[in-house]
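For this depiction, one protein chain was excluded, whereas all remaining protein chains were kept in their positions.
Moving on, here comes subunit A:
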Amino acid sequence: MTRDLALVVNGQPVTLHVDADRTLLDLLRDELSLNGPKYGCGMAQCGACTVLVDGAPARACVLRGALAEGRSITTLEGLADPDTGALHPVQQGFLDAEGAQCGYCLNGMIMTTHALLARTPDPTEDQIRDALRHNLCRCGAQVEIIASVKRAATLMQATPTQAPKVHAPQIQAPRIQARQVHAGDPE
């Protein structure tokens, strides 16, 4: 059954006319053409689909749109500074330490790191391994990813104004406005 479903995505309010039982991952990818969150398993096992919902990490493949209604969703696309395009320190950390091979899991690693550093700004290596224990990487980039998280923590501390934050609608540029036109399910 289709209905209006209101979300805030990367700071931009959007209203989708969709079946609200579709997963948030499905809505972000197929209705809003966002590429950051990836489909990996559909059962919250791998973490490739991770997004932030009101700042908290969520596995978008098991979150129905209806349960995200009215919430503020941040995807990988929403991390960089909307005005300058400057990478978020977590992204910069993964660039500096090359925390990816194929990069398909990278979205989940970055979004999970974002959530980790929000609570634990200076994690030990054990804390990093523990926080990422449910994020799978088949290429075996774990060594570089751990280094990336450490680098990100350093960068975050060096730039305190860049602390992880929940996107507030009023301060964001409309990055996805053009993508709303085709959003909707057949009636």
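Please note the rule applied: a residue touches a chain if its C-beta (ideal position, glycine included) is under 8 Å from a C-beta of that chain, and two chains touch if they have at least 3 such contacts; residues count from 1.
Everything that follows uses one rule, which is that contacts and distances are computed from a predicted model.
The chain that is not shown carries the UniProt protein name "Aldehyde dehydrogenase", picked from "Aldehyde dehydrogenase", "Heme exporter protein D", "Isoquinoline 1-oxidoreductase, alpha subunit" or "Amino acid ABC transporter permease". Within the entire complex, the positions of subunit A that touch the omitted partner chain are 19, 22, 26, 30, 33-36, 38-48, 53-54, 56-59, 62-64, 66-67, 75-77, 79-80, 87, 91, 94-95, 98, 100-107, 110, 112, 115-116, 119, 128-146, 185-187.
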